[in-house]
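My structure is below; once you've seen it, I'll send some questions.
With one protein chain held back, the other chains of the complex are shown just where they sit.
Presenting subunit A:
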Amino acid sequence: MGYGIKLKVWGDYACFTRPEMKAERVSYDVITPSAARGILEAIHWKPAIRWVVDRIHVLKEIRFENFRRNEVGSKISAANVKKAMNGNTVALYQSVEEDRQQRAALLLRNVAYVIEAHFEATDKWGERDTPEKHYNMFLRRAREGQCYHRPYLGCREFPAQFELLEGELPASSLRGERDLGWMLWDIDYADGMTPRFFRPTMRNGVIDVERLAQGGGVR
């Protein structure tokens, strides 16, 4: 179902954090399918549709850079928020000065990708939903640079520029085959938010997520 779309995204920095190196962040080599889905959802999403990423084109050389930032160590406790909602008096603030955590990160530098994706209907699909409607909504929004929230490359602090691709695919500077190792594919929200991993191979800069998903590359 649905029409395929092609979106070019790029930015100065990106960090598709590996779950195993999440405290001292290390990025994956390329964008993950779930991060690509997140970008599409920032532009157009309704409960009636679900984006499925088919292919990812990596346009630029993979380059890393180190960064060290002052971040915060703790989260506001959910239990405290609940207490406050029940009318109790609790302190719900966070004092960043007292809760500093310095964290290093190995980020990607100067990235550009083309995301090829289509959408599928969910069980929220109503009578007034048609594939043409959602497709054209996406096209219009992407052409005009509209988004619900700023799309980002892995982390909120690394915003993504985007552009709808309606003509030829730009050429990738990457050649040859590259095993990317096991990467996060997506989170299974229906099953206790379990992470699912897949093992993509990049051929001449193209990662064929669709074929992997069909061929059992995703378990």
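Structure notes:
Please note the rule applied: contacts are C-beta pairs under 8 Å (C-beta built on N, C-alpha and C of every residue); 3 or more make two chains touch, one makes a residue touch a chain; residues count from 1.
What we mean here is this: contacts and distances are computed from a predicted model.
Protein name for the hidden chain, per its UniProt entry and selected from "von Willebrand factor type A", "Arsenical resistance operon transcriptional repressor ArsD", "Aspartyl/glutamyl-tRNA(Asn/Gln) amidotransferase subunit C" or "Type I-C CRISPR-associated protein Cas8c/Csd1": "Type I-C CRISPR-associated protein Cas8c/Csd1". Remark: the omitted chain is touched by one listed residue; of A:72, A:90 or A:137 this is A:72. Not every partner is drawn; the one left out touches subunit A at residues 18-24, 26, 29, 63-66, 68, 71-75, 101-104, 106, 180-182, 184, 187, 193-199, 219.
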